[in-house]
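Only one protein chain is missing from this complex, and each of the others stays in its spot.
Take a look at chain A:
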């Protein structure tokens, strides 16, 4: 087994995410494969890396330079359900719903990470049970509570990939479910924290039914790189779909 280290370039600011991928060892050469997905290469010749360093350091913001998000006129509306740990969409506007939200009995729900992502970009207005508006502060507090199946690190990975156009779903949570059977258990599964996600490449023709196999699966690691046993166990669960590991740095 070889481990391939892939450095991602960051769209907005340095979240400090890096992604590892496992691949089968090549029978002929047995060489560890190093893949570079970014334009700023990691192959360190003395003068070249100075420009890479510039790219990294230029992402520091100065006062007044924080980018503003584009104003959205198509905002949706959703109501948070604390028991389910999800928001039920009341008014659906915009094309983002092709790749966000799960459908149960004809109704659209979104997970905490989807809800928070949409709230951060101003794409939907979130209400509480009593129709009071929920702000970002309230959503961050819900993530901190840890009862909605997503921790802060997992959300950061979600936000980073969604911002780049990837389609992200929770492992083991179907995009649609028409029958009533198993519906409740599927929704209950959303309150347990899972570190694994199904990731699809950006695709304007994505359909929730059927979505097809994900392009790869992603596991958000904790403080240490995954052990060989962990990698093998996860690969078994993936059933042949490529697996990547991500690590979130803080600061």
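The rule is short, and it goes like this: a residue touches a chain if its C-beta (ideal position, glycine included) is under 8 Å from a C-beta of that chain, and two chains touch if they have at least 3 such contacts; residues count from 1.
The criterion applied here is as follows: contacts and distances are computed from a predicted model.
Only one chain is not pictured, and the protein name UniProt records for it, out of "tRNA-intron lyase", "ATP synthase complex subunit 8", "Glycosyltransferases" or "Coiled-coil domain-containing protein 47", is "tRNA-intron lyase". The missing chain, though absent from the display, is touched by one residue of A:91, A:213, A:232 or A:249; that residue is A:249.
Residue A:67 is the one among A:67, A:106, A:212 or A:240 that touches the chain missing from this view.
In the complete complex, the residue from A:73, A:95 or A:137 that touches the missing chain is A:137. Although one chain is not shown, part of chain A still touches it, namely residues 12-14, 16, 44-50, 52-53, 56-57, 60-63, 66-67, 69, 72, 119-122, 135-137, 140-141, 143-146, 151-153, 223, 249-251.
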